[in-house]
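For this depiction, one protein chain was excluded, whereas all remaining protein chains were kept in their positions.
Right after this comes chain A.
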Amino acid sequence: MLRYNKILGFQKSSSRRPTLHGLLKLSQCGYSKLNSDDVTHFKSILSKPEISVVEDQDDIASYNSDWWNLMRGKSQMVLRPSSTEEVSQVLKYCNSRHLPVVPQGGNTGLVGGSVPLNDEIIISLNRMNQIIGFDSSFSIVKTQAGVVLQRLIDYLQPFGYMPPVDLGARGSCQIGGNLATNAGGIKLLKYNSLHANTIGLKVVLPDGTILDDMRALRKDNTGYHLKHLFIGSEGTLGIITETAILCPKISAASNVALFALNSFDHVQEVLTASKEFLSENLTAIEYFDKECNLIMKDNTKIFNPLGYAHNYYLLIEISNFDDTSDVETNTKAIEQKFFKFFEQVSDYVQDGVIAQDKFQFNSIWELRERIVEGFVSQGLAFTYDFSLPIDKFPAFVERMSDRLGNHARTGGYGHIGDGNIHVQASIKGHDDLELYQKLETKLEPWVFDLVEEFEGSISAEHGIGSFKSPELHRNKSDEMIKTMGQMKQIFDPNRILNPNKLFQ
């Protein structure tokens, strides 16, 4: 996280909301203000109050700002409970006092969902970082919600397993937050979503009720699968405190290739061919365009071994799952697969490289994973995460690029196999806030209209948070939004949990 803050250093002086729609009329809903009696109470119900009740403004600052460093909450207090019971006590009290709260995991969210919009109390899960255990017979890992994803990856590695989800923020994001946002990431193509892989969880409702679904049996059809309501609920229905997740085995061997192409028709041909010929062995397929490649060249030290002349790039990862063979045999098998595949698609691919060792493997992945940082270093950046028909990817980016004219550099990249594109545009003029605001009015809500025109989703994986709550109606019918509202009313009648997120 510290590294990201350094890159975004120039944005620290900005105190405005990132979007017009972000300037929400915060319905005060009869909320109370934090007083000294409340503080005393919290100190009495939380263990080690000297570290679990944070009041110092310098310490609170990082909890109050989002990853983009564009949002500035005004929370006066961060609570750091160490158990589900403590979370329950805190919420019960806040509910009775009508004190609004924001649950926070790793604070790596990109849609303004994990920081206060006003002075809500922040409930951080970062002390609840115990890994409970791994059951190798069903390959289910049980953890507290505050476990950082990288730690979970490291914990499972000696067992030969891995979490089903993986994303660039792995060094900071927490598994509870991943569940609360139904995080997608680079492994979704092969290993499916967190809905498919979450076997159980423990969640605390706004009134303090603890719902314990952690027996985590592989099969258990006994009543409504309530846990799915909370996965992707973005901290508006309950606070997840424990998780039980199904973990896939780490592949016997894997390798990655980078392909350079010049026509998007060819990109689609390779995409189709990869699903057809690589099928079970295909573990990731990612995409980025020329502008993204140039952004990386201009702003990072990560270089593209295929150069900077082509229009499109595909990163294809193949894995071998044959544990009866040794690593060397499997590595060779993968290389053979790549060669055979390359022969199949040689009409479409201009050039390609295969990683020869772990260092090159990581370099190729870095080229794709750090594009978001590249755009942010280039200048104040608009960032969007959409689902679109794959054949419309370049057309969409072109329309957005035209809209912004000569004032920004626009590029598209992302999980092309899932139909998920990330579009980013960095303003020319680096930190020219006025230009940013001017362009913002040009982009929103126009860009969401464009998504509707292309029949996509306004948020593929990043979620709604506070940035996109005015746009929810574009992908969900009135009936669905009304029903969601009814659920919210059932679970959180006092609307204390993450107010003004997801819904307006």
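Quick note on the criterion: a residue touches a chain if its C-beta (ideal position, glycine included) is under 8 Å from a C-beta of that chain, and two chains touch if they have at least 3 such contacts; residues count from 1.
As a working rule, contacts and distances are computed from a predicted model.
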Undisplayed chain, where the name is taken from the UniProt record, one of "Gpi16 subunit, GPI transamidase component", "Electron transfer flavoprotein subunit beta", "Phospholipid-transporting ATPase" or "Glycine cleavage system H protein": "Electron transfer flavoprotein subunit beta"
Touching residue (missing chain; options A:D37, A:D58, A:D357 or A:E434): A:D357
Residue of A:V115, A:A253 or A:A333 touching the missing chain in the full complex: A:A253
Residue among A:D37, A:E50 or A:E328 that touches the chain left out of view: A:E328
Those residues of chain A which, in the complete complex, touch the missing chain: 253, 257, 305-306, 326-328, 331-332, 335, 338-339, 342, 351-360
